[in-house]
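Please read the structure below before turning to the comments.
Presenting chain A:
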Amino acid sequence: MAEILVKNGYVIDPAQKIDGDVADVAIRDDKIVESVSSGARVIDARGKVVMAGALDVHAHVAGPKVNVGRLFRPEDKLFKSPEAQPNYRVEMGFSVPSTFKTGYDYARMGYAFVMEAAMPPLHSPHVHEEIHDTPIIDQAALPVFANNWFVLEYLKKGEIENSAAYVAWLIRATKGYGIKLVNPGGTEAWGWGLNCLKLDDPVPFFDVTPAEIITGLMKTNEYLGLPHSIHIHQNSLGDPGNYTVTLDSLKLAKGMKAKNKFGRTQVMHSTHLQFHSYGGDSWANFESKAKDVMNYVNQQKNITIDLGCVTLDETTTMTADGPFEHHLNALNHLKWANTDVELETAAGVVPYIYDKDIKVCGIQWAIGLELGLFTKDCMRTFITTDHPNAGPFFRYPRVIKWLMSQKAREATLETFKHRDKVIDATEIHGIDRELTLYEIAQMTRAGPAKALGLAGMYGSLAPGMDANVAVFNLDYKKMPSNPEKIEQAFQRALWFIKSGEIVVKDGEITSHGNKRTLWVNAKVKENPQVVRDIHEKFIKDYTVNLDNYPVRDYLAPNPFVIDVDVEA
Partner candidate 1 sequence: MTEKIVLNMITQRSIEEGVAMEKGKTTPEYFEACSVVEMNPEDMKALGIWRNTNVRVTSEVGSVIVKAIEPTQYCPPGLAHIRQGVWANQVVPPRTQSTGVPQYSGFPVTIEPVPSEKRKGALELVQGAVGLWRGGK
Partner candidate 2 sequence: MPKIVTDVGCPYCGASCDDLEILVSDDGKKILEVYNACAIGNEVFHHASSPDRLKRPRLRQPDGTYQEISYDEAVDYTAKVLLKAKKPLIYGFGSTNCEAMSAVGRVAEKSGAVLDNCASICHGPSFLAIFDNGYPSCTLGEVKNRADVVVFWGCNPMHAHPRHTSRYSIFPRGFFTEKGQRQRKMISIDPRETETAKLADIHLMVQQGHDYELFDAFRTVLRGHDIPDEVAGIRKEAILEAAGIMKNARFGMIFFGMGCTHTDGRNHNVDIAISLTRDLNTVAKYSIMAMRGHYNIAGPGQVWSWQFGFPYCIDLTKGTHAHMNPGETSSIDLAMRDEVDAFINIGTDAGAHFPIDAVKHLRKHPFITIDPNICMASEISDLHIPVAVVGVEEAGVVYRMDNVPIQFKKVVDPPEGVISDEQLFDRVYLRICELTETEPTWIPAKGHAKAPVTAGQ
């Protein structure tokens, strides 16, 4: 029995409405408890901030397209990889780090859980192989559905029960977590080099619209009562003027009620909203529509969002939105990888430089932060960079710095070549809101835990929760006047205890910890038609046999399975 007592820190735990109280956090084995014996190991957190382990609701960290990003960018490694810690694995890569660096860097920032945001079902064994090789952090993965032939056919006919039976089967088969939508219908259209940019653009051949796919999968999700809601990357990503499409999609959630036993209240999670909050009709008059979008998000309580903040780095974009990457490639002419996945999805990968001297990049930077600063509910607004699309995940501390400090935002604005144009096209310059540590903890801990249906284990320091505790070098009573200190503090935790084990001390990795793979075991009543459809499609259209398709148990050797049963 291992006991740890994190003593006298400033505890920030929005789930318990604790904001900076000096308190102890007691740990026994892998759980937080009321108290521990006098023999417990004591960690002195006096004058430091103590938070629960953080959750990343959306990052591309494992799987085929992430690995394409690694494979095809040797230059992302050259002179850009840190030296390995002695006796730990080498840590290669900048914008698309190796699995080891991914696990280590998240742990160094005090993250306990990361959601892989897009798992192509056919490639799910690959995703799990990578998750296996990512140390320390708990992970889950969202299989993609919005361009899947089964789903398109069921939803075209409005067959929610069949859709649910298929979705449940696929989540089980892939050891997945929930329902991801990427460019609904548009990615299937990309199979022919086309796209669906509006919600009523019919998908070629399948004759179903993005709006029908979104609504149908939302109903499917609530029919199944999954821990997470649908998680959507909307149509028309990255296009000037796309905020109207964004609002139209968000409105599809109107009146929908969350039905689940996990305490989740949203029915739609709209991801990397920065890429979907664009005004103007060309790059020339490109402008922020963050305010319009957030006004809507603020009033409609059954949606959650994450930011997708641009960090002004050279990075690698990657998405199941195949046509978008093709389009991006036509703009920057850098190398372009694409993988269309039979019957299911696609993916594109293109390097991208968010250059502070380019006006559009500056505006994108502002939009991401504006979304966070215009929010009225930090429990529904989460910090992401859509890693690595708008920037690498290890820039979260920098994003936090910008959100917490107007001074830091202004200092960055000052470095822009087109500062004035960026100011004209955005509202960032006038915003004096500075988020508090409490709000940051909502956006990175309590909020995402609730949205993922995991508030019973993560995101809080209440007794009974998983023992994920981070100590940061920040004095709650005397926050540093230099915003850089905020970034430094969140970059490297003083201590991070993951599942009861000390995995980080003074910002360095001290253990490979105990990692877990979370997946949802969704069960529905046997549906003979869907069973028949699955068999038939595997015989006729797939190139892999059905028997070899589901992820075998040994590939996820540390499972944490969440059972979901749909009563007949």
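If you want to know what made the cut, all candidates are chains of the complex that A comes from, given by their letters.
Just so it is clear, a contact is a pair of C-beta atoms (placed from the backbone, for glycine too) under 8 Å apart; a residue touches a chain by one contact, two chains touch by 3 or more; residues count from 1.
No experiment lies behind these values; they were computed from the predicted model shown.
Engineer: Tell me which of 1 or 2 touches chain A in this complex.
Structural biologist: It is 2 that touches chain A.
Engineer: Would you pull the chain A residues touching candidate 2 in the complex into a rising list?
Structural biologist: Within the complex, chain A touches candidate 2 at residues 62, 64, 66-68, 70-77, 81-84, 87-93, 96-100, 122-123, 125-126, 129-130, 132-135, 149, 190-193, 205, 261-263, 326, 329, 334-343, 346, 349-350, 454, 456-457, 512, 514-515, 521, 540-548, 551-563.
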